[in-house]
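Complex shown without one protein chain; remaining protein chains in place.
We just call them A, B and C in the order they show up, numbering each chain from 1.
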């Protein structure tokens, strides 16, 4: 079992991460990977992700430990960009390896929901040359509620 | 929007598929990918996947179309091995690109559940030099029930 | 002229071959009469589906296969 959690201030290459991660976990049944990118369109020119060094990475590490315990993973890779990014650039990558597909898929889903709604990142978008803060979205909190029943 | 569905009778390299697939869909919000491998351990030496050429690929293509319609995808890649495979070899890869993470993750989950429980594949495992057919599992059918309520 | 029978998954082991030719036309009673007892009961089992030329039959006892048709016997698929 290996948990790798990183904050990156330069572009990442998801394809280059997934092969070695998969190969590092022989005996696994499945690997689920989610890569989130800066969306183009809608006039957004750039996205800036701010964090609080003292709390953001420790919070992600605690989340990775919770996911590992809850889903019984064989490996978990959690990478998140900070800084200014442009449409098409990867922002976040979560990859979970497990004996069974259900654990791998659910772990990625769980980590993404918690990264979006609970991790210490603040975002702003540049439109027409001006930066605008992105406000929290109600459906991000709603997504968390899915994980709160004892069975879920 | 591009749907790619393939049956492969030789080893696949998931890492090499995901980068080009992601790059082919600019403007996307997220890509979710599941790769299932032949599990090692438990004494299995090899896995053989048999299919029925006349129905297996058309069935996968119909599944891909259903997932595309249901989740409003930007792209879907569905690859499945046939033939004899050894522990650690990829068996199946499903990758979905969408504007939002929920659609991408749910589409992969939906496709995997239906590939496992409804697609025309028959598996046997070699243990101690002998081939044994793998029987259907009740939890594969239970997984399908999750997708049958109108909201799900 | 014949109908081709295709035995999938473990039905091929039971049939001793993946394919077999039988005389056309073929309906359900004729099919059962053409099969040895072990195979007959495996194919009559509720969990075995039949497809004619790639199309599943809703009711397999309604089988009517003409010369040149392919009749496939599909046992339950194996989950992963």
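In this text, a residue touches a chain if its C-beta (ideal position, glycine included) is under 8 Å from a C-beta of that chain, and two chains touch if they have at least 3 such contacts.
Being a predicted model, the structure only gives us computed values, none of them experimental.
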With touch defined as in the header, list the contact partners of the absent chain among those displayed. A
Determine which one of A:45, A:89 or A:140 touches the chain that has been left out. A:140
From B:39, B:81, B:101 or B:116, the answer for touching the chain not displayed is B:101
Which residues does chain A use to touch the chain missing from this display? 36, 50, 52, 54-55, 58, 91, 116-124, 133-137, 139-140
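Keep in mind that, in the parts below, only the chains that are shown with their structure count from here on.
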Innermost chain, where centres are averages of C-alpha coordinates: B
In whole angstrom, what separates the CA-based centres of chain A and chain C? 49
So, what's the distance in Å between the C-alpha centres of chain B and chain A? 23
Shared-contact residues (touching 2 or more other chains) in chain A: 101
Residues in chain C with touches to at least two other chains are numbered 80
